[in-house]
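Apart from one protein chain that is not included, each protein chain of the complex appears where it belongs.
For reference, chains read A, B and C in written order, and residue numbers begin at 1 within each chain.
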Amino acid sequence: MEDIEIDEVATPELTDPVLIEGLPGVGHVGKLAAEHLLEEFDGELVRRVYATEFPPQVNVDDEGVAALTCAEFHAVETDGADLLVLTGDHQAGSNAGHYKLTSTFLDIAESFGAERAFALGGVPTGELVEEYTVLGAVSDGDLTDDLEDAGVEFRADEPAGGIVGVSGLVLGLGGRRGLDAACLMGETSGYLVDPKSARAVLEVLEAVLDLSVDYESLEDRAEEMEEVVGKIREMQEGPAVPDDDLRYIG
Amino acid sequence: MEDIEIDEVATPELTDPVLIEGLPGVGHVGKLAAEHLLEEFDGELVRRVYATEFPPQVNVDDEGVAALTCAEFHAVETDGADLLVLTGDHQAGSNAGHYKLTSTFLDIAESFGAERAFALGGVPTGELVEEYTVLGAVSDGDLTDDLEDAGVEFRADEPAGGIVGVSGLVLGLGGRRGLDAACLMGETSGYLVDPKSARAVLEVLEAVLDLSVDYESLEDRAEEMEEVVGKIREMQEGPAVPDDDLRYIG
Amino acid sequence: MEDIEIDEVATPELTDPVLIEGLPGVGHVGKLAAEHLLEEFDGELVRRVYATEFPPQVNVDDEGVAALTCAEFHAVETDGADLLVLTGDHQAGSNAGHYKLTSTFLDIAESFGAERAFALGGVPTGELVEEYTVLGAVSDGDLTDDLEDAGVEFRADEPAGGIVGVSGLVLGLGGRRGLDAACLMGETSGYLVDPKSARAVLEVLEAVLDLSVDYESLEDRAEEMEEVVGKIREMQEGPAVPDDDLRYIG
Partner (left out) sequence: MEDIEIDEVATPELTDPVLIEGLPGVGHVGKLAAEHLLEEFDGELVRRVYATEFPPQVNVDDEGVAALTCAEFHAVETDGADLLVLTGDHQAGSNAGHYKLTSTFLDIAESFGAERAFALGGVPTGELVEEYTVLGAVSDGDLTDDLEDAGVEFRADEPAGGIVGVSGLVLGLGGRRGLDAACLMGETSGYLVDPKSARAVLEVLEAVLDLSVDYESLEDRAEEMEEVVGKIREMQEGPAVPDDDLRYIG
């Protein structure tokens, strides 16, 4: 096996597609948001990316059929822009691997003609979030105005430790290639999967890309999480005995 | 030394050989099962695989002679199918190493004409197991019926974290090459070497490959383990003082 | 992306430039000292070095614009020697990476004609330092006299564990190339960012390279740290409640 192998599943014509990256990270915000886009709009699988940087792992589906872990690109036609949505179960396993994988992801996005990219993620606050602010970072200063109009906040020196992983490199490597890239980071506690933060991030995308997204299924997941949070509070505060499995992030 | 070196010890003609992988893992179930096949049927060593991904280690035999750590393929003629049994003391030391090693293993199996593979292993339950169910996963949905007939259970989304290591990649990479691959995972506590779970896995193989395996020596090891388990229970519950070494997994 | 990519931002003519390395390390002494030189003398950015050995990370500036993490060379004309100052936020992530990166740094320094180098850093004492001694190590015994005249101490077998990281390799790899390299290590507790130790190191440079450095801004940072130290002492000793954020090293 090569270090990276790409399955070209389909190559539809897309009009000025926008790369949307949603790999696992803080609160699984980016992943939830990207997967919600795939659920709401009928996406078409176009590329699978296998990499020896990923864990040596297969995932088993409901029928017992195993599939080698990979990242996937789906082409998504919306009422607004065409999207190229990147999802998956893993980041890379090493520094150099992150650089190589992200370069590959950007090559694929370029091959579809993408000139813009949004890296979706969460930024941890360390406490339960009441109001879901979305922080931004961009590859080029010209991109901030439109995002601020859509409610994105730019705060000096935040996030403090920079942005790491594929999201960071979509900006860093993308910017060096001339891609217009922005990172949208929903505030989230950092302790739980956070569908509300994912919604906040998607609402920014709606405004910027002129989409309209239905949030019903994401609301359902948010309610599930509310119950989880409620139970955690009960456990911390009082006598109530939880009757359900609270383990949620695996 | 090259990253991987293969000693071609012998190259017998085999009839539709079936790859049986049993490297170390949960409860050493796969390793016990594969080694039991080698004991019961007279196997012939056909390949040694050395890899810089393995620990820099030699094992010393009863005569004090050291041998560089490697994985081994034995050709095994049984009353049923011809087998190509892969055993060894180590998995790879890195993500990329797992991919490279498993690719090499599959190349070797292909060179002998193998078109089917069984990856043997254990799945941890976290508690002492009473009834030894064997869970399955396959590279192709067509393979499940035969396995279900042999008592294998397919459960939606189990094992929860997917299948990792060489066993997972025998399915994942094997499937991508068109190999008919299945993983047979015996339930096991995960805390001890588990010959009973290995037997449960072998009984599935017996049914599927039309073998007949004698389990006496495996029963002996199982009884040893029963004693170990009994002593652990005593230690947890009461005054009895163990008079033997309970450390078993090294 | 290549393992290492170099942006050639500018290539001014320099007269016998001296490489000054100040990457992060113990007490951030080297980094503080090198950055102070850039602040005090108007430096010109000449090279950016990107490497897949660095963390997959972007840093976000006050405007929300992200820049891929890199090391930077600035050309600095002083009242004394011309300097080539190497700064950055990271060391390499692996043994081999350190060797490759430092080789690249030395190549760049050579391309500007540098024949001398100073690696700046700290040496941990484990306790709060009263008098800021600067320890030295050199690539060639002929270099010690001048440094001793400037107050540098050479102590047998110190630092005990040798010198690790880019600073060590500037001596080790630099020496093998015939570069006259010295490491200047300011004593520091090892627990806090230490601007006073950075000043002690710079005062040696002043003497050796015939510079005159203004320390006002470094004094300000030293005073900030004094306050931090004072608060830590209070916390250890008594009832005073700190009203400020004491976390300083990120």
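Note that contacts are C-beta pairs under 8 Å (C-beta built on N, C-alpha and C of every residue); 3 or more make two chains touch, one makes a residue touch a chain.
Keep in mind the model is a prediction, meaning the values are calculated, not measured.
Q: Which shown chains does the hidden chain touch?
A: B, C
Q: Which one, C:His36, C:His98, C:Arg116 or C:Arg221, makes contact with the chain that was left out?
A: Considering all chains, including the one not shown, the answer is C:His98.
Q: Can you tell me which of C:Pro55, C:Gly80, C:Gly151 or C:Gly175 touches the chain that was removed from the display?
A: C:Gly175
Q: Thinking of the whole complex, not just what is shown, which of C:Pro55, C:Pro159 or C:Gly190 touches the missing chain?
A: C:Pro159
Q: Need a quick check: the contact residues on chain C for the chain that isn't drawn.
A: Against the left-out chain, chain C lists 92, 94-96, 98-100, 102-103, 136-141, 144, 154-166, 168-169, 171-173, 175-176, 183.
Q: Which chain B residues touch the hidden chain?
A: With respect to the unshown chain, the touching residues of chain B are 1, 3, 52-69, 93, 250.
Operating definition for what follows: only the chains that are shown with their structure count from here on.
Q: Based on which chains are in contact, what kind of graph results: line, ring, star, complete or other?
A: line
Q: Taking all residue numbers used at the chain A/chain C interface, answer same if over half belong to both copies and different if under half do.
A: Both copies touch with mostly different residues.
Q: Which chain has its C-alpha centre closest to the mean of all protein C-alpha atoms shown?
A: Ranked by how close its C-alpha centre lies to the overall one, first comes A.
Q: Could you work out how far the Cα centre of chain A sits from that of chain C, in whole Å?
A: Centre-to-centre distance between chain A and chain C: 37 Å.
Q: Report the inter-chain centroid distance for chain B and chain C in whole angstrom, where each centroid is the mean of the CA atoms.
A: Taking the mean C-alpha position of each chain, the two centres sit 53 Å apart.
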